[in-house]
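Note that one protein chain of the assembly has been removed; the remaining protein chains are unaltered in position.
Entry: subunit A
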Amino acid sequence: MSMPPTSSKGRIVLVHLYPREMSIYGDLGNTRCLAARIRRHGYDVEVHDHHPGMPFPQDAHLLMGGGGQDSGQSRVEDDLAVIGDRLRGLAADGTPMVMICGMYQMFGHAFITSDGVELPGLGILDVTTRGQSTRMIGGIVLDTPWGEVVGFENHSGATMLGSGQAPFGTVRVGHGNNGQDHTEGARTHNVIGSYLHGPILPANPAVADALIAAAAERATGRPFEPEQVDDALADEARTRQITRLRARGTGKLKDTAVH
């Protein structure tokens, strides 16, 4: 790890959406990773935990949201309705965001439950998710604009992209959005939605730095001024896992009803 320079290049506000309700499966690791890397690049970071019912912070340069359970999801729905306009405005304005699993689904148009009930989402990403009984679980490898990305997917929702919607990546090993069309996640402006746990950012620092670069520009009005960060551990962890998963081949859909 490299030591950050002594004088700060600026202050970046990182907002973690619903860390209590929507942060299982280690998604907190994304926040830890972003905060640490922001510091290592020589910027100050302020991590703001946003809980349901709290006022949304005035400054928000970078947003992170994770996966949750049904109970967690229903707890945040009301709050998302309150801050929805703000989130849509920030997204349209280029604010970088990474939304994983449950929050990815809620950033889409709608979630349609297995009995046909349609739950509206924020509509920031042009995706629609249908609940289904089989879970898509396992290691996953993608090709993305930031190179190969590795993670672990664990979702029962099958997500379809709208006609003009760009995916986050192309599935090389694993299931992705729906197990059918080889797409994974979605990307609009600087908003990334993805099913990848692992968590995604520590092992894929190129994605983390792309988000940080956009956040730094928004926070300071200047281009991102990165430091040399030693990513040998992340690179080794990522390439080893990619090699293993590629050797195992494309995963088949597993029936994962409990046992």
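Basically, contacts are C-beta pairs under 8 Å (C-beta built on N, C-alpha and C of every residue); 3 or more make two chains touch, one makes a residue touch a chain; residues count from 1.
Following the convention adopted for this analysis, contacts and distances are computed from a predicted model.
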Could you check which of "Signal recognition particle receptor FtsY", "Lipid II isoglutaminyl synthase (glutamine-hydrolyzing) subunit MurT", "Probable peptidoglycan glycosyltransferase FtsW" or "Hydrogenase maturation factor HypC" matches the UniProt name for the chain that's left out? "Lipid II isoglutaminyl synthase (glutamine-hydrolyzing) subunit MurT"
Which of A:His61, A:His109, A:Arg135 or A:Arg218 sits in contact with the chain that's absent? A:Arg135
Which of A:His61, A:His109, A:His175 or A:His197 touches the chain that is not shown? A:His197
Full-complex touch with the removed chain, picking from A:Gly26, A:Gly123, A:Gly179 or A:Pro226, is A:Gly26
For the chain that's not shown, point to the residue among A:Arg75, A:Arg88, A:Arg130 or A:His189 touching it. A:Arg75
Where subunit A meets the chain that is not shown, the residues are 1, 20-21, 24-29, 32-33, 36, 69-72, 75, 135, 137-139, 152, 154, 197-199, 202-203, 233-234, 236-237, 240-241, 244, 256, 258-259
